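Following this message is one structure expressed as structure tokens.
Selected chains from the complex are presented in situ; the others are not included.
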Amino acid sequence: MSGSTFGKLFSVTTWGESHGPAIGAVIDGCPAGLSLAAEDIQKYLDRRKPGQSRYTTARKEGDQVQILSGVFEGRTTGTPVSVVVFNEDQRSRDYSNIKDIYRPGHADYSYDAKYGFRDYRGGGRSSGRETIGRVAAGAIAAKLLKTLGIRLTAYTRAIGPVKVPSDAIDLTVIRDNPLYMPDQEYAKKASAYLETCMQKQDSAGGIVECLIDGVPAGIGDPVFEKLDASLAKAIMSIGAVKGVEIGDGFASAQLSGSQNNDPFYLPEPGKAPAKEAAGSIPAPAKSSNHAGGILGGISDGSRIILRAAIKPTPSISREQSTITRDGKNTTIAIRGRHDPVIVPRAVVVVESMAALALADAMMCNMSARLSSLQDFYRN
Amino acid sequence: MSGSTFGKLFSVTTWGESHGPAIGAVIDGCPAGLSLAAEDIQKYLDRRKPGQSRYTTARKEGDQVQILSGVFEGRTTGTPVSVVVFNEDQRSRDYSNIKDIYRPGHADYSYDAKYGFRDYRGGGRSSGRETIGRVAAGAIAAKLLKTLGIRLTAYTRAIGPVKVPSDAIDLTVIRDNPLYMPDQEYAKKASAYLETCMQKQDSAGGIVECLIDGVPAGIGDPVFEKLDASLAKAIMSIGAVKGVEIGDGFASAQLSGSQNNDPFYLPEPGKAPAKEAAGSIPAPAKSSNHAGGILGGISDGSRIILRAAIKPTPSISREQSTITRDGKNTTIAIRGRHDPVIVPRAVVVVESMAALALADAMMCNMSARLSSLQDFYRN
Amino acid sequence: MSGSTFGKLFSVTTWGESHGPAIGAVIDGCPAGLSLAAEDIQKYLDRRKPGQSRYTTARKEGDQVQILSGVFEGRTTGTPVSVVVFNEDQRSRDYSNIKDIYRPGHADYSYDAKYGFRDYRGGGRSSGRETIGRVAAGAIAAKLLKTLGIRLTAYTRAIGPVKVPSDAIDLTVIRDNPLYMPDQEYAKKASAYLETCMQKQDSAGGIVECLIDGVPAGIGDPVFEKLDASLAKAIMSIGAVKGVEIGDGFASAQLSGSQNNDPFYLPEPGKAPAKEAAGSIPAPAKSSNHAGGILGGISDGSRIILRAAIKPTPSISREQSTITRDGKNTTIAIRGRHDPVIVPRAVVVVESMAALALADAMMCNMSARLSSLQDFYRN
């Protein structure tokens, strides 16, 4: 197993190394009839593309996606959608400086320990370019979810110590700054912080937050396939993510039950229950949402909130001590231009992985009740 | 799917409701030849048993486990190990107070929305008793790992605002206080805090930390099956867990690359590499472990560190506002004795889930190299 | 992995050895709301129970099933249904005659080769009693399918050389003879054949045929999850099955295309298409059914027909040559009463496995179209 497939019914298999001929993904189980074109995917890929600001590497990457299967006359056929991005700019460089050295904070050593050798060109499979496949698949999942009235919104909540406070969050300005932050002032502060990092030949991390609106109650399965568990795996599987939270997350550990419980109430009590999908029961509102929209691993119909902690870029030009493959102590200063922060580029990756986990959970939920099967097959 | 199976090669399927006849688990894929007796499992179950201190419910639960299959002449046969705990003390109570009311912070509403009706007796499948199956399976996984030189140690890192600082952690005293904290002084402070919670008819949450020592480098798979991703899913699938961290987790988001990277070094440079399993490459030490033992989703041979945020017990005797199943606003005060804090009982559950995820990952890793297959089948 | 779980959404995990304390199964993913009682399962188990005729072992096996979870107020809750049958009559016998000897045609040697030792009591996990879990799960799947208008009918098509010709098949008499054959005359012939086998201290095999009516068109997935592929795995996983056919099977290999193709026609051409589930397209009839109801791995709406070849019972009292565990040539005559033929008892097992594979495929099919998701979640 090399773990390149995610999802039970809506599944994605990604492949490709940063300096191989191409990178891609196979999206299997996408329902038939979804209108889909390369542009739908390209829009998402462009959000992770480098060279868009001075805080991302200047590497030129066209990253033009092609759809090779699964779409006919503009709609998905229900069979696998294969997408590919050919790697440009892969002229053989001089890798002698990293070929036999394990870069601190990178997967060089752990891959070597697992496989006995590694594709050392630009990180190979552990490169950030691996996320191209995730984002291409996420674009399709997000489009599918949109047809079901579900919208995902991810943004940079914090960069290093600069964190946007809850009351300052303005979702309308996210695309107005290169850091994808929901507040222009904090975006400026974060930029200033990044400047100092760069002067020190250092890097920064941060926090990505993702909101999911429109998810009906009842999504997710008990015990091991809880919706939050699937989301946690999806998000933690992104390179550089070191922590995941749902709702108040770690903060809730300090609250008391009376503070953390979200009281239910009915805006219009007695009103005939609307949602059939919610089983002829009322669709309540909650006076707070510390739970982040998930109770007992199953969505409660309110906004889903998750957070990912992104570690600082391990590639820094500062000298660091490490070892060589043949057992000598040494030092390394990583040459070439690298992102001083990857958080802004990780925003769309987090959004994509959340979309993949949710789309799969929603498909798996369709057979939760006998009445659903009977309605489906009786017609 | 109701998501009751976890693991690819070493897998567990749990079943049972809090007030049904019994609760159990089927552990499939445990290698043949492991010495195993009911006592091995009972020891773990006793760590989660209630009634052990005034901070856990006084409900009498014998929870005696029986092994029904998969063990012959004291050793596992390689076929499924079925374990069962019969529910005592399940006299039919009066549930009229919760039957048609959705308790805030509980899964009552989300289950009802998913399935159209629910087993309302004590939470049914979403009850804390569901963890009996996890712990029974975890006990077997932990025993298996022990034969491979791997040891898991979980404890209560924090209760509410009372958090044990890193430099105060003493693993030898964990079992010396009912809260399983690694410091007696902080355990006293936490007890005091819990007293105030109880006086206020309120509850507390906290943080469980788990250390895993002896894991060889190379465990975990790239991309979606990263070791930290599997651990995150395993831990987040525990009811009441709202966040998961690996290594420094969210704190690393505020560090700079030069602070967060863990430099490698060789205590005895030039010395011939010992570990064949690590592919004739050196086994380095690290001057720090911000990464928590995992790089690029694959273990690096150092200690694995993870943390789980546990929300406060949702069952409180204070009056809370909520709604009824037939669409009325109402209030509820949850009667009966409930744990003011479940964190101490969650310690062994976190340890168990971590053991399950790790055991599975170690089995999946055996076929990572052609040379391993050749060595295995050539003999 | 010890391969004890079958199914993606509707899944079953079986456990237990012939002479352990109990045998059982966990059925996960059964939709909520199905009315279910122990009797529903017992009816199926009774069909495989021994001691019902002189052609099955006289071993007394009460095999009373208990439901331990997943059912509340007479209906499934959507959570795992755990069923158990405690093994009676497991007094420790003298196994010295088989303990260190590999019985020809049995799994003794292959299990030993795999695991290094084995539970030699009555075959352990490879015993026919392992099918109890399959049949218990199959009973639930069959009841679920019945609510969808689907009926499975399995019977003994042949015993040894005695085969019921197509034109003699009368489904109404299957339960009227102990061999479950669809013709009383052939049942008599088969009985006579079995008498001669028994006189010769020998055994017989045969063929089980299963018909599935009422399956809508569109069930099964392309490529690897074809409905016939899933059925083939389900049936071939039954001990003693050595071959599986769909429709004309091996006979079709000798036909020409013009003979084997099943022409479509419309009994009432031009009539508005009835089946919404079949996507506003006509529901055709076929003038023949060589394909056995499956085209390209997907059901075509006609009767599904499958066949399983069952090998003769390997346990015979005749002397056979074999070897000992410590490397000596020897002979063995298997003492005790054994079924001279297991085919009649295998009938309900084949029916059960077919029901499990079909129920799972029907659940997986619900998300095949975008319009289905939209209809489901829009309500």
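Letters are used for the chains, namely A, B and C, taken in the order the chains are written, and counting of residues starts over at 1 for each.
We adopt the following convention: a contact is a pair of C-beta atoms (placed from the backbone, for glycine too) under 8 Å apart; a residue touches a chain by one contact, two chains touch by 3 or more.
Fair warning: this is a prediction, and the values are worked out from it, not measured in the lab.
Every protein chain here is a copy of the same sequence, 3 of them drawn, and the whole complex in this file adds up to 4 copies.
We adopt the following convention: only the chains that are shown with their structure count from here on.
Over half of the residue numbers at the interface between copies subunit A and subunit C are found on both sides, making the touching surfaces mostly the same. Note: centroid distance subunit B to subunit C, computed from Cα atoms, is 38 Å.
Residue positions of subunit B touching 2 or more other chains, listed in rising order: 1-5, 8, 14, 114-117, 125.
Residues 1-5, 8-9, 11, 13-17, 20-24, 26, 28-30, 32-33, 66-70, 72, 75, 77-82, 84, 114-119, 121, 124-125 of subunit B are the ones touching subunit C in the complex.
Partner subunit B is touched in their complex by these residues of subunit A: 1-6, 8, 14, 102, 104-107, 109-117, 125-126, 130, 158, 160-161, 197, 200, 202-207, 216-226, 228-237, 239, 242-250, 252-266, 269-273, 275, 278-282, 284, 287, 290-292, 294-301, 309-316, 318, 320-323, 325-329, 364-365, 367-369, 371. Across the interface of their complex, subunit A is touched by residues 8-10, 29, 31-34, 76, 78-79, 144, 147-149, 216, 222, 275-277, 362-364, 366-374, 376-377, 379 of subunit C.
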